[in-house]
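With one protein chain held back, the other chains of the complex are shown just where they sit.
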Amino acid sequence: MKRNAFPLVMLLLVLIFLYLPIVVLTANSFNLSRFGGAWEGFTLKWYAQLLDDRQVWSAFANSLLIATGATLASCLLGTTAALALHRWNSRLQLFHYGLIYTPLVIPEILMGISLLLTFTAVGMDCGLHTILLAHTTFCVSYVTMTVLARLQDFDDSLLEAARDLGAGAWVSFIKVQFPILLPGIISGGLLAFTLSIDDFVITFFVAGPGSSTLPLKVYSMIKHSPKLPVINCLSTVMLALTFALVLASRAFQNLKQPKSLTKGALS
Amino acid sequence: MSAPSIFWLTLFFVVPTMLVVAISFHAAAPDGGIGKEWTLHTWRSISNPNYPAIIWRTLWISAATTVGCVILALPCAFAIARMDKKWRAFMAGLIMLPFWTSFVVRVFAWRLLLHPEGFVKHLLLAMRLTQPDTQLLYNSGAILLVSIYSFLPFAIMPIYAAAEKFDFSLLEAARDLGARSFLAFRKVFLPGIRRGVISAILMVFIPSVGSYVIPDLVGGKNSELIGNKIYQRTFPDRNLPHASALSALMAFAVLIPLALVAAALKRQDRKEALRLADGNPVKQRGGAA
Partner (left out) sequence: MPSDFLVFENVTKRFGSLTAVDAVSLNIKKGEFFSLLGPSGCGKTTLLRMLGGFEAPDSGRIYLDGVDITDLPPNLRRVHTIFQNYALFPNMTVWDNIAFSLRVARYPKTEIRKNVDVMLELIKMADHAYKYPSQISGGQKQRVAIARALVDRPQVLLLDEPLAALDLKLRQHMLLELDIIHDQVGITFVYVTHDQGEAMSLSDRIAVMNRGHIEQLDPPAKIYEAPLSGFVAAFIGDTNFLEGTVTEIDGDYCKLAVAGFPNILCFNDKNISVGSPVHLSVRPEKIRVTPTPPPADKDPRINVFRCKVTDIVYQGTYTKYWVQTDSHRISAIKPHSRFLLDQDAITWGDEVYCWWHPDDGYMLEHFTAADADLVQMPPAGYSLPKTPAAQPSPAAS
């Protein structure tokens, strides 16, 4: 059947649209010019400046720390939540689902300000710990949804088969369900990690003076500091890192599932 | 089993949200804290003449962003869903990849691009599409453009997820019965992915209403959105109750359409289930907790 070319053309245009700023950014990180209006020559000097910037690296370390903590906590909370939501169908679970779903659809700024108000109200000083609490909170929903989607594809008769063959509830979960769910959990974890590293709005509201994460640092550099090209370098590096992470997660997923060979003939 | 997450989310989500509403009913203390008594004073001062304009601007930009994103997302999702399996995953990844990079940086990149000396201006001048003194930056148009850019993956993903499950042989059947491509698209494909489109609309409109970074970096003094005002009241002004009231207002603006859509979908689901259950004994496995 003759296929209409229009959708493909649109797809191409959209891809160009999506990548245009990124390409320009990356190109400009090597651009001698300060404002990136025109190409003035190739250079690595902005990268050198980046390496020397203490504050950026400290912010980066904070981001990593918080992201790791938030990922671990939200994976634990999210997996248990997904298992509960999948298994039971009661009013409690309906409320539970609402709790999980709502943070995904409200604007981040609401979560940011509500958490700030809470911390202020209980007299807690804002710092890395409040950022960690905030990040865990919004990550839980993403992990839950990812794992829940995996669970919905999960063949429940496998659990029945395990119990049928003599395994108790816990053993069935550990030996049969968990290994199959693990790629989903890791997937959710990677999602949480990425969201946490990149979060700006919520972090902006609940970070105190003195604690900074990478997005916060980038923002303050944009607003206050003249070191514009360094931001380009930073983002190029972050882009490369993200790219590597995504590739790694893809490779990991393929590793877990052995590729199916051609089906053997009847024997 | 559900206890840990319910506990955590109640503590760190439900309670803070209720707190926001509660604080909006207090007055601001002179030192930047929260006053002791309950009062409607904060809510009354919301009727400040500036606010309606800002709210209106927020709503129309969000609506326009949503429309723009959905219109762009539909052909893209359609194209990807039609591809071979191995290309699909690659393409979906390609679309999502920019999303994984720093959001702030991408908005900043647009600021450079739309700069009077920037790349886009040069391109448009070369194509004779604009005047040398046209401002591409620091206005509502810039906010709209960058918003569409930022939220487009959020529109593509749910529509693509629905399109992937769509049975494309239905389109072939439509062509077979005489419909031309666009007609088949409108009458067979769109209704088939209806859920995905609704999802996309929600996933773009709602975050867009709360936009802060985009108007802050590429918007101008005259194109503030609610998000900017909330920030202003929180940090420079130190007027937390005011910020709370605005946030509560925003929450309503967002939750009401959400609740309506959810209720409508639930009603539809129930009707479907009743229809399918007619005559077929329903096998139920597992019990209620």
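For clarity, chains are labelled A and B in written order, and residue numbers in each chain start from 1.
Keep this in mind: contacts are C-beta pairs under 8 Å (C-beta built on N, C-alpha and C of every residue); 3 or more make two chains touch, one makes a residue touch a chain.
Fair warning: this is a prediction, and the values are worked out from it, not measured in the lab.
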item	value
Options A:27, A:121 or A:180, residue touching the unrepresented chain	A:180
Selected residue (touches chain absent from view) among A:162, A:192 or A:231	A:162
Footprint left on subunit A by the chain that the document does not show	155, 157-158, 160-168, 171, 175-176, 179-180, 257-258, 260-261, 263-267
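Going forward, only the chains that are shown with their structure count from here on.
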item	value
Subunit B-touching residues of subunit A, taken from the complex the two chains share	1, 3-4, 6-8, 10-11, 14-15, 17-22, 24-25, 28, 35-37, 76-78, 80-81, 83-85, 87-90, 92-93, 95-96, 99-100, 102-103, 105-111, 113-118, 120-121, 133-134, 136-137, 140, 144, 156, 194, 198, 200-201, 205, 214-215, 218-219, 222, 231, 234-235, 238-239, 242-243, 245-246, 250
Subunit A partner contacts - residues on subunit B that touch it in the complex	1-2, 4-6, 8-10, 12-17, 19-20, 23, 33-34, 72, 75-76, 78-80, 82, 91, 93-95, 97-98, 100-106, 108-113, 115, 117-119, 122, 149, 152-153, 156, 172, 175, 181, 202-203, 206-207, 209-213, 217, 227, 230-231, 234, 240, 243-244, 247, 250-251, 254-255, 258, 285-286, 288-289
